[in-house]
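All protein chains but one are shown at their positions in the complex.
Take a look at chain A:
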Amino acid sequence: MDSLSDTIWDAVICGTGLQQSLLALALSRSGKNILHIDPNEYYGGPEAAFSLQEAESWVASLSDPNSQNNASNGGVFRAASITKPEATSSALKFSRSYSLALSPQLIHSRSELLAQLVSSRAHRQIDFLAVGAFFIIKAPEDPDHKAVLTRIPSTREDVFLSKAIPVKAKRGLMKFLKFVVDYDSEPQTEAWQPHADAPLTEFLRKEFKMEAELQTYIVTLTLSLDGRISTRDGLAIIHRHLSSMGVFGPGFAAIYPKWGGISEIAQVACRACAVGGAVYMLGTGIKSMQTGYSAEMELELTNGVTVKTRRLVQTDESASKKVVVSRLVSIIDSPLNSLFAAVVEGAQKPAVAVIAFPSGSLKTSTGKTWEFPVYVFAHSSDTGECPVGQSILYLTTPSITDSKEVLEQAVQSFLGAVNREQVPHSVYQLYYEHLGGSAGSRTEGQVFNFPTASPSLSFNDSTLKVVREAWREVLGEAATGADYMVFQDREGAVDDEEMYD
């Protein structure tokens, strides 16, 4: 370990979540000396994906006051618990056949993240899968009946063919879809700017005469956690959704990386940096730091080694955080095939489906109406996250009292709606609360602090901005005029698949 202390590092990166890992990728050909560490024994930080065994130790670590994962020590998760109903737990396969994503996110086809993965050639090591249909789940009017799933039409052709929407409502929806395409130029801007900060639902009602049900279709496409997205943000997201449609194939607007989503991107990015010569150490954090005496700062690592570095890049753990969402990961003993049919003939078979319980459609056991939406991401075994014959549900709703109960109820209601004859079982449930924090980065002398990303159901390109800031910080003057995330294939790594087509 001597050479660790002898080297003067250009940057020490602490944490292997997506932001830090993308920074590692961006620096992978810079020739800089990089030491990349993570206090955890796994890659991916808050975006990690776990086997059942890893999930168990993670849950334990959250309640350990000495663990860096504990919310009081800067961790972003809390109140985690695992339940396995006795009667069905035999359906669980072995630990490593699962890969449960802590923060699953869809990536829209037009996201800058994908453009960067392609230009940096990192995409070659990732398998991307299509995110298929979006559904609304409607609670039954009569409590004796079961809930019903309705697919949201998301293209104009779709709206045209939909049987779920009355003809009169179709006109309003068509008009809206047409409006969104050019929403950010004249004269459309005049129509929405006066309502920019008002809820999107209100805008839809006033300007497009949309009824409540159609409003929920639109709001669901925004994946707004509390359903109260503003007109400004909502239109931007709907525009992103519609313009992403069909970019990589017919009928889908977003993709999901196989083997655990964002966690896989983080690992591939770290690999790229390792290939470029960076040193990686898991299970190693920073114990103390000394700055201000020279151009280099001294870091004492938790393994006892002291290293010198010009820059430290880490996550801002001192920033105040608040609980944002409650999450429930549920393993289902059925493949739920009906959810993963290709939306358009000839399209890639989707591995992910999105289902929303609109605001107000669920009730707590005391009869209180749940004012927020509950989102369900259903992942098929094609994601590599569970064995064949099973599927995984990732549920999210704002975190307040009763969130856990509502999520558990949503699982049951959903399973009843998806197969009425033979209701599938939830054989494993992992519940936890996910905290969010500051929005911007913070530089303090030689230390660059990434913000704590707020939980989101789709990847937000603003994440990339802070990564680039950090890159500029580490490279200094060399960053001026330099290409960002643009690399050639490394020797021997040329893709020659076309020879066999």
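A few comments on the model shown:
Please note the rule applied: a contact is a pair of C-beta atoms (placed from the backbone, for glycine too) under 8 Å apart; a residue touches a chain by one contact, two chains touch by 3 or more; residues count from 1.
Keep this in mind: contacts and distances are computed from a predicted model.
The listed options are "DNA topoisomerase 2-associated protein PAT1", "Ras-related protein Rab-12", "Ras family-domain-containing protein" or "N(6)-L-threonylcarbamoyladenine synthase", and the UniProt record of the chain not shown names that protein "Ras family-domain-containing protein". The residue touching the chain not shown here, chosen from A:Ala212, A:Val275 or A:Ala478, is A:Val275. Considering A:Ile8, A:Ala60 or A:Val118, the position touching the chain not shown turns out to be A:Val118 (whole complex).
Among A:Lys175, A:Lys258, A:Lys363 or A:Arg468, only A:Lys258 touches the chain left out of the display. Of A:Gln19, A:Ser154, A:Thr220 or A:Gln267, it is A:Gln267 that touches the chain left out of the display.
Contact between chain A and the unshown chain involves residues 1, 3-4, 42-43, 94, 96-97, 114, 117-118, 123, 125, 127-130, 247-249, 255, 258-259, 267, 270-271, 273-284, 348-349, 351, 381-388, 490-494, 496-501.
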